[in-house]
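What you see is the complex with one protein chain gone and the rest in place.
And now, chain A:
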Amino acid sequence: MSRSRFDIRAQPGFGFITLFTFFALYLPIAALVVYSFNGAESLSQWGGFSSRWFVAAWQNSAVQDAAIRSLVIALWAAGLATVAALMAALATTRTAPYRGQTLKYALINQPLMVPEIVTAVALLIVFSRIKVWTGYSGLGYLVLAHTAFCIPFAYLPIRARLESMDLTLERAAADLYATRWKTFRHVTLPLLRPAVIAGFMLAFVISLDDVVITEFVKSGGQDTLPTYMLGQLRRETTPEINAIATVFLALSTVLVVIFFFINRKKQ
């Protein structure tokens, strides 16, 4: 391929900026991974290669509990958010454009626009009242809160796919004796599957990663992995949290890769 004079790659400084950006993005992560194999007690002082902190983290029951709690919340929240987002996307794309449509999109995507800390405080107030009234203080509050802020992440890819979908396909299904439910089941949903999977995946990762809202909403003993790590930072810090973060990184990378291949195979 011949490079024209106007090719962006031929501009002065292109190489430097690219390198700098990549370093800024990946150097800290690389450092984290390297230091998770640090044999010393210190976070940043190198004391020889060792996997002792992985073993320590693995045997730490608080870490185990937090990890399982994180996964349970993320699965529930991503699942519920995807269902809600799918219904919202169907409802918002199956109408002729009208005044106030943008407002409705904004309302659905509220969690993307309101600062998270505001929502966190608001949920703290509301949930603490509900806790008093009902006496219930289980994981439900966290699942509910996570579902709410996961909805836009599931909604956006599904809506994008629906907007580019040929509506005559649904009309053709109806013409060929499919009821509305059968049309959804045999035509709409199969065509949406990649977007639904992508939406679920995004929601899952967003839930897994959340700190602010979780910190405000959780009751005692309901630490998720991120809030547990945050809590550890306030006490004596060991490379254990490096190890946990590295496992976290590996886990989400594997998830993303799996979903990517599932999606590619379907198409």
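The rule we apply is simple: a contact is a pair of C-beta atoms (placed from the backbone, for glycine too) under 8 Å apart; a residue touches a chain by one contact, two chains touch by 3 or more; residues count from 1.
Simple rule for what comes next: contacts and distances are computed from a predicted model.
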| item | value |
| --- | --- |
| Choices "Circularly permuted ATP-grasp type 2 domain-containing protein", "Paraquat-inducible protein B", "Cytochrome c oxidase subunit 2" or "Spermidine/putrescine import ATP-binding protein PotA" - which one is the UniProt name of the chain not shown | "Spermidine/putrescine import ATP-binding protein PotA" |
| Contact partner of the left-out chain, one of A:Ala10, A:Met87, A:Leu107 or A:Ala172 | A:Ala172 |
| Omitted-chain contact residue, chosen from A:Val187, A:Val212 or A:Ala245 | A:Val187 |
| On chain A, residues whose C-beta touches the chain left out of the figure | 166, 168-169, 171-179, 182, 186-187, 190-191 |
